[in-house]
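All protein chains but one are shown at their positions in the complex.
Every chain is named by a letter (A and B) in the order it is written, and numbering of its residues begins at 1.
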Amino acid sequence: MSTQPFRLPRGGRIDRARPHRFIFNGRAYSGYAGDTLAAALLANGIHLVGRSFKYHRPRGIVTAGVEEPNALVQLGVGARSEPNLRATQCELYDGLIATSQNCWPSLRFDLGAINDRLARFLPAGFYYKTFMWPPSAWMQYEHAIRRMAGLGTAPEERDSDRYDKRLVHCDVLVVGAGPAGLAAALAAGRTGARVILADEQVEFGGSLLSGSAEIDGRPALDWVARATAELDWMAEAKLLRRATVFGYYDHNYLAIVERVADHLANPGEREPRQRLWKVRARQVVLATGAIERPLIFRDNDRPGIMLAGAARAYAHRYAAVPGRRTVVFTNNDSAYAAALDLIEAGGPVTTLIDIRAEPQGELADAVRAHGVEVIGGSAIVATSGRHRVKGVEVMRLTPDGTGVAGPVKYRDCDVVCMSGGWTPAVHLFSQSRGTLAYDSTHGCFVPSRAAQATHVAGICNGAWTLAECLRQGFTAGTAAARAAGFVEVAAAAAPPAPEPTATPPRILWAVPSDRAGTTSKHFVDFQNDVTVADIQLAAREGYRSVEHVKRYTTSGMGTDQGKLGNIPALGVLSDVLAADLPSLGTTTFRPPYTPVSFGALTGRDIDALADPIRVTPMHDWHVANGAIFEDVGQWKRPHFYPRAGETMRAAVDREVTAARTAVGILDASTLGKIDIQGPDAVTLLNRIYTNGWTTLEAARCRYGLMLKDDGMVIDDGVTTRLAPDHFHMTTTTGNAARVLGWLEEWVQTEWPDLRVYMASVTEQWAVATLSGPRARDVLAAAGTDLDLAPTAFPSQSMRQGAVAGMPARVFRVSFTGELSYEVNVPARCGGALWEALIAAGAPFGITPYGTEAMHVLRAEKGFIIVGQETDGTVTPLDLGLDRLVSKTKDFIGKRALLRPDTQRSDRKQLVGLLTEDPNEVLPEGAQIVVERRPEPPMPMIGHVTSSYFSPTLGRSIALALIVGGRARHGETLCVPLLGKTVKVEVAESCFYDRDGARANG
Amino acid sequence: MADRTQWGSPLDAASWPPRGIFATVRFEERPFVGKLILRGSADTREFLDVSRAVLGFALPTTANTVAVDGDLAALWLGPREWMVTTTPEREADIAERLCRALVGQHAAVTDVSDGRTVIRLAGPSARDILMKGCPLDLHPREFVPGRCAQSQLARAQIILHQIDETPTYDLYVAPSFARYLWAWLVDAAAEYAIA
Partner (left out) sequence: MLRIPCPYCGPRDETEFAYGGEAHIARPQNPATTTDADWADFLFMRKNPKGRHRERWMHARGCRQWFNVERDTVTHQIVTVYRMGEPPPETPR
């Protein structure tokens, strides 16, 4: 156990009373509660945390936040293991286990580092140039490349954590709880508006947590504490910490991932690990801060080279100094403040190198007063040190900044703090499609015009002083609340804060060196190992668009999405193209702002909750009686009911035979049912169905076909006239909602004058269908007051009465070709009805049958199933159902049936197929040809739509759609399958009881 | 309506334990509530008058509101659609009286008592649970007792009716989705300790 040699004796927002042990790459260390993993590593003197993506160069911690490109770790083991986490964001907990990624066999000795020596062979676009040929080999290449690139390991086990969601609405969502965001939340909250304040950090304060700023003459963190307390006290303010707003979508819809338990060693059982908040905000205030840019100098990636603001944060917030000899390299004022803070905290700074000419003024004087050597108008031209920076070489810049000259100064160091200026975090603003404007003074894009109800405040809006951040925050919060309908009762004035006069930064995208060549690496994108030379090469090869350069060089890709490198990459590109930077635009900002786990996005929509499982009132009986279920949409329907040791084929054969020779019973509750009432109901049916309905008598049933206006079949079913103005329509199971929507669409949009109302009664009625020669006996045995005599209750009619003591509507319609009664009872009676019929049917050999037997039974009769025999390109004429198409009235789809195309005789038509070998069951979907040729192509003239073994006929049967099929009766065609050709004879589509005597008797 | 021994509800305890009783929320099925879909035009004086005469109160004409009187309630579902609810087995009588009174008018009554069941959700955490899967703004400033809405909860279509400020809600859901929704509620309530 090491002793945290780089921990300062006092200060920081850590809890020294709560030490935490942790393991990094197999070694034990200690830190404190309040540390991030990165802070604890630095306190232990560890800078080397990973290897780079392509060259496998040693890499260290660069940042102290979300923008970290290098310090990616795999956290945890087993099911809770998670790759690609930023050590700069992982809160330390006792027992934390982390390993570096992208290094093999070990962090200090990495075989992949050979790539660094071979760099000249690994230019921009290398993968595209090398691994794409032959195309078939990419899969093998990709596998190897991914292992080498090593972006962590996905856990093998099932994720053991719980994730949850919350859908919320608010008046004002404030993103970011730095000075501007806190001010905005206060201003908005004081009006009584519903406010959500979300910040990705563990505590509010933003940049104030990492510096020594003052507000109103007192430490800024006092103000943060007061503001937070006031917000806590507000009933309508919701404060979310550890909550990253990662997506800004249309109509002010934003997504937040809250890390509820990631920081706990032992998360609770009930609490989710992460919670996804989906927020609909009337107004949004973005106070998302800014990200410091690196300077792009030669070998700027050695461990120990970090952002100045990050070093300041580690020293100030975590009391961990990054090193003993610090060199600062900057182009702007902020690094001076960072240097002063570092010195004050106890981290010695020896030299400060400023790209700008001779630094003057308060800040320079203050730094010099601490004995720091200040070198102006100069640049670092080289660094040394393999696993840790050891020294820098400094030369004077030429006046135009494109070269260096004069003697080389060597300075020893163990840390380089760099600052290339600050980039406002405009990601969310840009995701919302707000436009950006280029600020040439600060070399960055700032929000220009909002596209939604969005306000921007603070440094992300170009407020470069603390005082201005606070002012903008109060203004934005007040304006947002007012726009949401809330007016402040008390004036919300921003407290005063210092506003130092600033010297503008000097923008120099690529810092020149005295040594050029391919081995010289000025890294623009650390994570993807993209150098200035790569971008220059891309430009030389003709790439102009930033989007293309991004994809070609991979700059701005990966888990950090170029949070550090995007603007410098643009700058380098604008230099080499000699183009105005703003004219190049930016790459598109897309969600998520930072990576989001699949678990959080999925939430509880897993296992049984992944999709609703719909069940009928008889479901428990089916389960208890061994049914195997089939998914029909979201419904679970019995597929077949195997007896012990029975195969599916045997079970289905038995069920079919029972229905043909005795009686079967089917749960048909899922059938769509629509109640249609009104004086114009019959007119609606006449227009919706292809056949006529005017003459249908009360209590009679009729089969109908529904077309779209293009003439194609969309649904079929039996509709019954309950009373002159009252109909009961049935639809196919899968189309229940669609058909109701279809009727509503026509009535509401095209024929609003029709006096008709529809209501879904699909689930009002449970349906048990008795089918078979003994169906009448079973119904009688169950007890009914209905006269079942064929003359009293003929086929295609409906009777209302009692069945087994339950109020029932009984429809005598058949989908099997046998005598059938569809017994409908209120759903609450479904279970009792089923059991009563099963009991009453026992003496008659009643057999429950599932959807497979139902399919066989109807296929034997040549009855179509919409969606199986039809696919949206099939007309009633194609199905041979001309008799259902009225010649005398108009209906939806009629006009299209008159088009030459729908009249063609060579359209695909429904026919039956009989295989030469009666035991050969064709696969559904099989293609049909006139003759098999030795080699493709062979003209395809149709396909098999349904295919079963028919126990009734003792042979296989199939239905097919075949070009000019009806004229081919008796012809022999071929079905080419893998390894064989099946000969089939074209037959009638009805295979059994063609005159329908069985159902009508 | 048949013998009660022949009745079964989608969430019958016998077939579908457990009851949802948690420290800060409880939910239970209210099976067999009488439900009628009543269609007619609110622009037609006679329709409103006749409905009031039968129900004893005026149908709500403000969108997404509920009128209640004793064990009868009418939920606004659409511009020409209401759901009339009543105690179990009273629906046939109400339906018949409505139909008789509405003869000659363009109106419709459909019994859907079995087409939906009701889950009553009550307790301080009820709103939080709904917010895990319902896109409505349920904040007391926006959604109060006497409000109703057709929307969705998780992946089920629902009618939501807020009863009181506890808050207590009635969720109307198709019986085929009831077990799914019940399982979803039990899961969503898991973080509120079992009483």
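Everything below uses one rule, namely that a residue touches a chain if its C-beta (ideal position, glycine included) is under 8 Å from a C-beta of that chain, and two chains touch if they have at least 3 such contacts.
Fair warning: this is a prediction, and the values are worked out from it, not measured in the lab.
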Candidate in contact with the missing chain, chosen from A:R280, A:R324 or A:K390: A:R280
Contact residue for the chain not shown (choose from A:E745, A:D871 or A:D917): A:E745
Of A:D710, A:D725, A:E835 or A:E971, the residue in touch with the unshown chain: A:D710
Residue among A:R80, A:R324, A:K409 or A:R433 touching the omitted chain: A:R433
Residues of chain A in contact with the chain not shown: 249-253, 280, 433, 451, 709-710, 741, 744-745, 748-750, 752, 890, 894-896, 898-900
Absent-chain interface as seen on chain B, which is shown: 63-64, 77-79, 81, 135-136, 149-152, 157
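In this text, only the chains that are shown with their structure count from here on.
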Centre-to-centre distance between chain B and chain A (centres being mean Cα positions), rounded to whole Å: 33
Of chain A, residues touching chain B in the complex: 164-169, 194, 270-272, 280, 604-605, 608-609, 611-617, 620, 635, 675, 677-679, 755, 757, 759-766, 804-807, 825-833
Sites on chain B touched by chain A in the complex: 1-3, 5-10, 15, 31-32, 37, 39, 80, 106-108, 110-116, 128, 131-135, 137, 139, 141-142, 154-156, 174-177, 179-181, 183-184, 187-188, 190-193
